[in-house]
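Omission of a single protein chain aside, the complex is shown with its protein chains in their original locations.
By letter and in written order, the chains are A, B, C, D, E, F, G, H and I; residue numbering begins at 1 in each of them.
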Amino acid sequence: MLFHVRMDVAVPHDIDPQERTRLVTTEKARALDLQRSGKWVHLWRVVGQYSNISVFEVDSGDELHEILWSLPLFPYMTITVTPLTEHPSALSANP
Amino acid sequence: MLFHVRMDVAVPHDIDPQERTRLVTTEKARALDLQRSGKWVHLWRVVGQYSNISVFEVDSGDELHEILWSLPLFPYMTITVTPLTEHPSALSANP
Amino acid sequence: MLFHVRMDVAVPHDIDPQERTRLVTTEKARALDLQRSGKWVHLWRVVGQYSNISVFEVDSGDELHEILWSLPLFPYMTITVTPLTEHPSALSANP
Amino acid sequence: MLFHVRMDVAVPHDIDPQERTRLVTTEKARALDLQRSGKWVHLWRVVGQYSNISVFEVDSGDELHEILWSLPLFPYMTITVTPLTEHPSALSANP
Amino acid sequence: MLFHVRMDVAVPHDIDPQERTRLVTTEKARALDLQRSGKWVHLWRVVGQYSNISVFEVDSGDELHEILWSLPLFPYMTITVTPLTEHPSALSANP
Amino acid sequence: MLFHVRMDVAVPHDIDPQERTRLVTTEKARALDLQRSGKWVHLWRVVGQYSNISVFEVDSGDELHEILWSLPLFPYMTITVTPLTEHPSALSANP
Amino acid sequence: MLFHVRMDVAVPHDIDPQERTRLVTTEKARALDLQRSGKWVHLWRVVGQYSNISVFEVDSGDELHEILWSLPLFPYMTITVTPLTEHPSALSANP
Amino acid sequence: MLFHVRMDVAVPHDIDPQERTRLVTTEKARALDLQRSGKWVHLWRVVGQYSNISVFEVDSGDELHEILWSLPLFPYMTITVTPLTEHPSALSANP
Amino acid sequence: MLFHVRMDVAVPHDIDPQERTRLVTTEKARALDLQRSGKWVHLWRVVGQYSNISVFEVDSGDELHEILWSLPLFPYMTITVTPLTEHPSALSANP
Partner (left out) sequence: MLFHVRMDVAVPHDIDPQERTRLVTTEKARALDLQRSGKWVHLWRVVGQYSNISVFEVDSGDELHEILWSLPLFPYMTITVTPLTEHPSALSANP
């Protein structure tokens, strides 16, 4: 199943710098793992914003929730989830 | 350049059915052409809505505007354009 | 997979009364069929509004889209889809 | 009476960790009690969010207010209440 | 049970004048009946708007829905329903 | 003159508990006084929210402002004021 | 009593031109009368919009409603009413 | 040139009381000066809110910006500026 | 004086094609004249939308209103006007 996910990050300005570094580092490692596993299919930065637009391919909404909930930056993100399906005009639907 | 584009379609209910068919058919042909050309990189349907979420790879904003403006359904669509860039945690940036 | 769906209906005032009757009748038959099949798990009316709040249990977002797109009233509805998952405090998760 | 309730939780980041644990634990115990009593009929997690969507069956709005107001996490939640009624196309209305 | 209801009326400009008169007249008769029955407890006009703010005292949300749904102007109104309960600082709660 | 007033309360979580108690106690006393004086005509709690919906009958907007501005919880409330007038379908207008 | 009123006008494009002229002419005559009577204290055009921002000085909200409701363009206007009072830093309050 | 300005004030609750007094006192003195100079033409309090609605008559947008930017409460205000012009139905345009 | 202006165009779909052509042609001629006169300083198309973002340099808000109000497409545009002033970090302010 495909899900479109937008994550807007807002880490508090007064967070401990070491904690901030730890958060960002572990978040990056986790994002790379999930991309390598094929779950996190696309990951783009939004120009001019501390935000990403992503596409996930997972077995279920349950799996997507587990992934998002366990992201190190989860407590500091506003997340919007939009389920996707194949478009009838997509190349994949018109071989 | 990468652009994230969402298109929400609202064709008037009282449009001539033949005109509606012509619009949808030519829109589909145009979408397939643009996908084959590599400009329209991703095209997904939003679940439960007459909407798509797309990603375009074009040389410039000018080129994207020409593409969108010339879509047969353009007069009936609300379009939102979001410029994208490579995410520092994307696989492509961490080879 | 569980999806929360809200449908707000706005049939144009000047629609042909017979067409309106046909739409409402076939919509009701379809809703009953989908409930009997176990796909449309909950269907409630929102007090004071021509709207429903529903929960669907389907195999995928693709299946949900097919169901919603083929509803007779689809062209006259604004639909919001929210994916659900089991809550850690739900009875089902705490047997 | 049926009420649809959405609760979005936002516990401050700098809350004492023990207090956070206490809040979450007592909230869970209370939610389980209310489900066992038949008042809290449905409780789902929204995918990707610290939010739930619930349905309550209570004798009155007064009773619902007492329940929500006394939830341990109440001071940290944004709550939206929507009254529901039987849908004319629901199975229960078409036996 | 107490419900706060706001109704914003928007009758189309091109409606048949006789139909408009019929709608307004029957709506008024129905509103007076419901007030006399004690169901429609308060009915105020919002200054400068074709809107009312009302309070209903009914046995249930089901009853409120039946009342609102059967109002002659229902198809032309946007309705917002807010359940109310006794305020702990109200005179009635502090005899 | 009649005014519809909605007050949404948001006392900071980290306020001194004694100060919170003082605020709530003096607010309640003030609300009771104003109800007894006939100025604060209706006072309802919104189900599931730290909010009230009220109706005031005062000589002028000036008087209403003085009342609201001097409420102990005023600095912690978001207030919306809507002027009301007699509805042509109200019982009072149709004796 | 002072009220701040914003009126946004949206006359349908397909209205009969003579009716449009009649509406605009009678609206203007009514506005001049009300200004001469001292009820409509200020009347400004918003730059770039078919809108005005006004201040009324009337005996009550009832009187303001009667004035606004009887404006020829009332059916084509979105109106926002904001009650005003003397500002403690105004010259009038600091003679 | 005429400008309509709305200022919504939100001084933090935990500001030093002396600093708050200083801010409010200097703001008032500045407002009185600007009114006496003829720049700040109207200044009203919004009923029930820590907000004002004002009209400025200045030589240019530059001058208005300098005035607003140098108000003592500027860092704590949300400001909305709307340019005004003479209304064709105003008395001044119809001598 | 500098004003930032955004214009979103929405010509009705069922307008007479000749009238549409006339509107667009005269709008373009007018836009070119105003640019040559130095009043309409910048005119850009928003990518993917029937909208422009413009900057005007005019003597006053009155002059801007006359210009916008007399544009052929004015009745079909939603216009937002934002007054600008020199930025303290602009090159022009730091010669």
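Here, a contact is a pair of C-beta atoms (placed from the backbone, for glycine too) under 8 Å apart; a residue touches a chain by one contact, two chains touch by 3 or more.
Fair warning: this is a prediction, and the values are worked out from it, not measured in the lab.
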item	value
Residues of chain I in contact with the chain not shown	2, 4, 27-28, 31-32, 35-36, 42-48, 52-53, 55, 82-91, 94
Chain B, residues in touch with the chain not shown (by the definition above)	1-3, 60-62, 64-65, 81-86
Missing-partner contacts on chain H, residue numbers	3, 5, 12, 15, 61-62, 64-65, 68-69, 75-76, 79-81
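As a convention for this text, only the chains that are shown with their structure count from here on.
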item	value
Listed pair (B-I, D-F or D-E) duplicating the A-C contact set, over half by residue number	D-E
Overlap residues in chain F, where contacts from two or more other chains coincide	2-3, 45, 47-48, 61-62, 64-65, 81-86
